[in-house]
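All protein chains but one are shown at their positions in the complex.
Chain IDs A, B and C follow the sequence of writing; residue 1 opens each chain.
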Amino acid sequence: MSRAWVDLVYLIAAVLFILGLKGLTHPRTAVRGNLLGAVAMLLAVLVTLFDRQVFGGGVFGYTLIFLGLVIGSAIGVWLSITIRLESMPELVALFNGLGGAASFIVAGAYVTATPSDETSYAVSFATAASGLIGAVTLTGSLVAFAKLAGHPLLKRMPALPHSTVTNAVVGGVTLLLAFVCAISLSYDFWFWLVVIASLGLGYCLTISIGGADMPVVIALLNSYSGLAAAATGFVLQNNVLIIAGALVGASGLILTNVMCKAMNRSLTNVLFGTLGPTGETKDADEVYVNVKATGPDEVAMLLDVARRVVIVPGYGMAVAQAQHAVRDLANFLIAKGIEVEFGIHPVAGRMPGHMNVLLAEADIPYELLKEMDEINTSMEQTDVCLVIGANDTVNPDGRDNPKSAIAGMPIINADKARTCVVIKRSLSPGFAGIPNPLFAADNTLMFFADGKQAVLDILASLKEG
Amino acid sequence: MSRAWVDLVYLIAAVLFILGLKGLTHPRTAVRGNLLGAVAMLLAVLVTLFDRQVFGGGVFGYTLIFLGLVIGSAIGVWLSITIRLESMPELVALFNGLGGAASFIVAGAYVTATPSDETSYAVSFATAASGLIGAVTLTGSLVAFAKLAGHPLLKRMPALPHSTVTNAVVGGVTLLLAFVCAISLSYDFWFWLVVIASLGLGYCLTISIGGADMPVVIALLNSYSGLAAAATGFVLQNNVLIIAGALVGASGLILTNVMCKAMNRSLTNVLFGTLGPTGETKDADEVYVNVKATGPDEVAMLLDVARRVVIVPGYGMAVAQAQHAVRDLANFLIAKGIEVEFGIHPVAGRMPGHMNVLLAEADIPYELLKEMDEINTSMEQTDVCLVIGANDTVNPDGRDNPKSAIAGMPIINADKARTCVVIKRSLSPGFAGIPNPLFAADNTLMFFADGKQAVLDILASLKEG
Amino acid sequence: MFDSAFLLAQETAAASSLIAGLTIFALAIFVGVEVITKIPPTLHTPLMSGSNAISGITLVGAILAAGEYPGAAKLLGFLAIVLATVNVVGGFLVTHRMLEKFRAR
Partner (left out) sequence: MFDSAFLLAQETAAASSLIAGLTIFALAIFVGVEVITKIPPTLHTPLMSGSNAISGITLVGAILAAGEYPGAAKLLGFLAIVLATVNVVGGFLVTHRMLEKFRAR
């Protein structure tokens, strides 16, 4: 097919990508949206197979292509079927890295195949950008993957001394190389140098970021993988790459921003800063003088007489895999005529929307899931607030204590309910590593147990009594 | 300047246009948004003056250009300063027509100047589209202008017999000509034929549409003028024309859709249908058996003891120019501690947002202006609903009577207030031409007077008593 | 022979730039729809006159025509400049006048 026809199909694919993303604006249409995206991809791939240039490559080319598609599909299907939903962030990180790698490799193939006198500055700039962003995405994502998966290899990876200085030096060198590559039209050699330097840069930038900050980093790398694809699109002058890449770039940036806002931290702070108890934060012994423990029977009694119950899940619910037990408890309460709602903090868990995925998996209707601001308006009319494995997201210090390490982070006001029951295994801190005054509040009862077991015990006790 | 630099500035202009429209999403940023749009236009015009091609045209070219810009600016400034805000729809219609005309004339200039063997089907299609849409926009807009301005010429314009048939024939012929023009590469002659036929078509299509439906038609023509500009952009392969044209095209279509929805009519119905009392509608004598008239003193007494008053303005407020008087009344009531809100129906008046412009002109804070759905939720808690020159938009038949000509049109529930006072000059109908059961409802009082005078009288009476 | 090859190449280039134009058009429509559906009814009248002013962008084309083309086409360009300028200048000014009222507070 001639280029114009192929381009027309690419245009259709681009429109389908956009419509697919629009589908994701509502749970009801989200499945269709994702399918539309897949169809768009299929369309783009199919029409490329008929492109005149690919045709010119002959049988060997086609053999390679099909081999690649088959191998890649097999690995992709296998990964996506075997993965547990809780390991989602790792998997996204891994895929991200592969996408970034593919982008700079394609740019590399272009560089290798194109005589330098047939190129132009416009293209050489794009090539340098693709090499830089793609390679950073690859190693950055691999480090993020390893950290999240708690891979043993990571323990043997050296933590960098003076990370800020190292980062600055490696970053500077990489940018310089990229600049030289962009302005030298015979750039074959320079391109691969940029790639090597950028691989190092990706490693340096991510290795010193705290494991718990990885979700933000992953969203950012997600954005990068899109930008790398777009840069490759500029190299090949292929609009569907540019459009799809830009969409992903925007999406990643927006998610990064959402997460940073919900944690009240700046992106620079996540990327370069450290987080932890500052001098000003009271230590745990001081805070936890007056903690009241409880057990399943007492909680069941409280729930039995409640008219309105709000459940606030956190990372602990994911760890305990308690979502199905929570569903059963909620259904039992609803059947008794008690009003039950869920309060979902935007950064509860370890990914944006983490809790929503888990609760959806357990078939909890999304009408019951309320966002932070909405649930906070009715917290004072709530008889029991049941906090399951959440910690930082219900820490009143975020709201009240301007000296706290999480000062200014918006929280769910679990402490404003008449009674607050917190289920967690111990008094150990959450991600931010600071004590939580909620646990020692007058109206709080602590139920120390694994999240799933605790909920099952409460339910059993409710059914008995 | 070389084409690439010019294109780069066009890109910046396009981005500014988009940012300008984004500014219009909030009253606070709207002025800046409009200014951004103007800056974008200035930028695009300035850089065009430095384009290599224009440079090639020499002094004569520049003289013409400057002459044209000066004359056009003078007329534009004069029109925009002398117009009264109430005549807005006419003016927009007129500008629309000029824009459409400019678009097809530019396409015509291209056709005249370009030897037919230097062109391609891609361009000839775009040229035909530009001629068709641009010319329809011109005459359509002029007719709309004349109708809205109540121009005497209009009375001498022939109303078409069998309008549907005529429209179909003229439309068919025009489309056929456009098709021939598109596929014949030597299209100079055909192009002008298309233009002439389209001028006729624009006239035919609009001449038989009711004067009160003109706002919908104007929004549609607005969309067309954008599409004509975009088509011209395809002819000249100029991206800023394509982008700006597409933005306007989308805007016009959305406004058309908003208006149709708010009237519960389809676009086809507006363009080809008729509206008026159907056989099912009760006639006025039947409806108006039990109408209670009132005067300023009684209304003042009612307002005096009210705790919550909702004012519902309509087209009559625009006719009477009562907005300043209404402002004074509202301020007086607010100063007395009475809660005052305005209920704004999406198609009150004769343009989308018509009431908002008038009330803003009178400095009424936009926080007091509530949209239909919002005001309807609190109508039952309202002591007095003061309807000023509205009719169809408060006609309960839209909500209750499935056989009415306006069945299904969402309305403001003025009849649900404890007392409803309607200010209008007589019992004559509004735009839809049907009687309004609200006027005969038990809790309704009719105040027959000119809108402005009535409000001033009420205010005077309030101040006395 | 050469001529037809030349024409073909020309047609291909034209087709490519047509598709690029269509791509830009489609994306701009999406942007327009997304942005404009967010504009509140309060501002629909200014939106109408403001977007109307933007449609005068055809002025750019008119300037190119008046500058570049010879003879009759130049005069057509001149005519288009006048009409488009009225649309642009009048449109933005009138919108500004209207919006000023909104800003007052």
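Assorted remarks:
To be clear about the criterion, a contact is a pair of C-beta atoms (placed from the backbone, for glycine too) under 8 Å apart; a residue touches a chain by one contact, two chains touch by 3 or more.
Just so it is clear, the structure is predicted and the values come from calculations on it, not from any experiment.
Checked against the full complex, the candidates A:127, A:208 or A:232 give a single residue touching the omitted chain, namely A:232. Residue-wise, the contact with the chain that is not shown comes from A:255, picked out of A:132, A:255 or A:421.
Listed residues A:354, A:399, A:424 or A:452: the one in touch with the omitted chain is A:354.
Touch with the chain that is not drawn comes from one residue among A:181, A:197 or A:244, which is A:244. One chain of the complex is left out; on chain C, the residues touching it are 20, 23-24, 27-28, 30-31, 34-35. Contact residues of chain B toward the unshown chain are 2-4, 7-8, 11, 14-15, 18, 239, 243. Taking the complete complex into account, residues 10, 14, 17-18, 20-22, 24-28, 30-31, 33-35, 37-38, 41, 44-45, 48-49, 51, 53-57, 60-62, 64-65, 67-69, 71-73, 75-77, 79-81, 83, 85, 88, 91-92, 95-96, 98-99, 101-103, 105-106, 108-110, 112-113, 120-123, 218-219, 222, 225-226, 228-230, 232-252, 254-255, 258, 344, 346, 351-354, 356-357, 360-361, 363, 365-366, 369, 371 of chain A touch the chain not shown.
Just so we're on the same page, only the chains that are shown with their structure count from here on.
Taken as a contact graph, with one node per protein chain and an edge wherever two chains touch, the assembly forms an open path, each chain linked only to its neighbours along a line.
Inter-chain spacing, taken between the CA centroids of chain B and chain C, is 20 Å. In this assembly, the C-alpha centroid of chain A lies 41 Å from the C-alpha centroid of chain C.
Between the Cα centres of chain A and chain B there is a gap of 45 Å.
Shown for chain A are the residues in touch with two or more other chains, of which there are none. Within chain C, contacts with two or more other chains are made by residues 15, 18.
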